[in-house]
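A single protein chain has been omitted; all remaining protein chains appear in their positions.
A and B label the chains in the order they appear, each numbered from 1.
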Amino acid sequence: MTQLTRPALPRVPALRVLEYHLVGYRRTWRAGAFSSFLLPTLTVLGFGVGVGAYIDRGVGGVSYLEWIVGGLLASTALQVAVAESTWPVFGNLQWQKIYFGQRSSPLRVGDIVAGHLAFVLFRVLTSVIAFLLVTGVLGALRSPWAVLTVPVAALLALAVAAPTFAYAASVDSDSWLAMLFRFAVIPMTLFAGVFFPVESLPLGLRWLAYVTPLWHAVDLCRAAVLGVAPYWSVVGHLAYLAAWAAGGWLLARRVFARRLVV
Amino acid sequence: MAQPLIQARGLVKRFGDFTAVDGIDVEVCAGEAFGFLGPNGAGKSSTMRMVGCISPPSAGQLRILGMDPVRDGPAIRARLGVCPQLDNLDPELTVRENLTTYARYFGIPRRVARARAAELLDFVQLSERADSKVEPLSGGMKRRLTIARSLVNEPDIVLLDEPTTGLDPQARHLVWERLFRLKRQGVTLVLTTHYMDEAEQLCDRLVVMDGGRIVAEGSPRALIERHSTREVVELRFAADSQEAFAGKLTGLGERVEVLPDRILVYVPDGDAAVAEVAALGLHPTNVLVRRSSLEDVFLHLTGRTLVD
Partner (left out) sequence: MVTLVLPRLVDVSAASRRSASVTERNVAALKSVYWLLLVSGFVEPLLYLLSIGVGVGALIGDLTLPGGEVVTYATFVAPAMLASSAMTGALAETTFNFFGKLKYMKLYDGVIATPVQPFEIALGELAWAMLRGSAYSAAFLVVMVAMDLTTPARALAAFPAAVLVGFAFGALGMAISTFMRSWQDFDLMSSAQFVLFLFSGTFVPAEAYPTVLRWLVEATPLYRAVHLIRGLTVGTTDWGWLLDVLYLLVVMAAGLLIASRRMSRLLYK
């Protein structure tokens, strides 16, 4: 009798997975909070204020500090999203085997991926909101439109985290994760318009920058912080980021299914 | 008799307030196979680490190969082979590289190291896995590789800390057989174990340790003679408590021990004792007569209560 009444799955099973990750986070949040919030703030000071003092003309009519804040916010979202989708995902498959434990419960592969992605989103959002508060206090935000950077950062997070899930679940050595940072995350951060306008890149490289999801988020966030129209169409940016997220999701689910259902 | 290779007098090892080894005297001679027997926490591994010159004694005297382990550590270790309790093989290297790089730590020339690695892999039957990584190896294979690694410098003394713990029966027998061969080649073996069959199989002489002290010493045979009887009768009665029957057995044999599920009677002649039990009008559901083993000595000396 009891077997008939027991539900096969919890309601919104991915939320249970999110809950698992949040419980673990309760123990380790301090170190993480330090690196994902204080470091971007220091970057704002070091570059925006420090280096900015040497850029007399500013950039496009605004001070360097005001110009760089939107970009740093987007790159913070990128860094946190990728960091949370590389070693943790790889570790859950290879070292602690957490996913396999979840898999032997009624949870489906999609629930496991979605739950962990939701946790990544949580990490990104908390970092970005803290960043906004600090830069607001510093007076670096020119427009109230800056609040729109939060949903943009969320979309960017999904756009990079989902494909990174697929990547981290398919590599056989964690050295490949360090390679991802060296050859994708760091170059993107340095050349996709965060520190200087992409227009000053040679044409070929400029197109490479346009292809990265980061540039699209940088353009949107910068426009929101400055209260101006972005360089490119808003709908176009959002659609491009959504395409990365959707493609990444499908890929991640497929790779996870291959790894978890044997 | 020649000078002993290992000589300890009043050897003590303390960790803070805890005394792991509490004043032991040990001598091991060349060509001997010597065993430290004892339950977990008896101080066996601490003793082995001191003999291996990687743990300075807290008090007492220790001479290894005629040298002082604190001052002459490198010179002594150059002539020791160590197989620690937990395999600490290098997971980033292949099976063969584990042996060749280890040989380099002893300053053995590369060419010699390669030749010796090949010989040793053959000796522990791992030649076919030479180029495999360490991780996928089974527990028994890893153990054999660790033993091979301990032989890479052609040591005078090989220290083996629980060489077969956790291995399946086939793997254990293979390890024993290899250790036998080493013994025949004249290598001095010092091992710790809590397997009685292992101690009986391999050791010429052994000490039983408990609570950091030596509680008995001698050859396996001598220990059995001294601390147990020739035979043991195991009686099982169809009742919840064996206690009730034990009272009726007093006076039978040298000693009667009551366990939750059976009664052990230590006697010189098992069959005679069984006849006496029947004469007393007792009808156990199960009777077993067996030779006394080192296990009986061990349990008698160190007690049956779990230590950890």
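Going forward, contacts are C-beta pairs under 8 Å (C-beta built on N, C-alpha and C of every residue); 3 or more make two chains touch, one makes a residue touch a chain.
Quantities reported herein were computed from a predicted structural model and do not represent experimental measurements.
Among B:Ile54, B:Met67, B:Val258 or B:Ala272, only B:Ile54 touches the chain that is left out of the view. Here the missing chain is touched by one residue of A:Val12, A:Leu133 or A:Ala178, and it is A:Ala178. One of A:Leu133, A:Leu190 or A:Ala243 touches the chain omitted from the figure, and that residue is A:Leu190.
Of the candidate positions B:Ala30, B:Met67, B:Leu93 or B:Ala171, contact with the unshown chain belongs to B:Leu93. Interface with the hidden chain, as seen from chain B, comprises residues 15, 49, 52, 54-56, 73-75, 77-78, 80, 82, 84, 86, 88-93, 97, 100-102, 104-107, 149, 153. By the touch definition given at the top, chain A reaches the unshown chain through residues 28, 31-32, 34-35, 38-39, 42-43, 46-47, 50-51, 53-55, 57, 59, 64, 173, 175-176, 178-179, 182-183, 186-187, 190-191, 195-196, 200-201.
We take it that only the chains that are shown with their structure count from here on.
Note on chain placement: the centre of chain A and the centre of chain B lie 56 Å apart, centres being C-alpha means.
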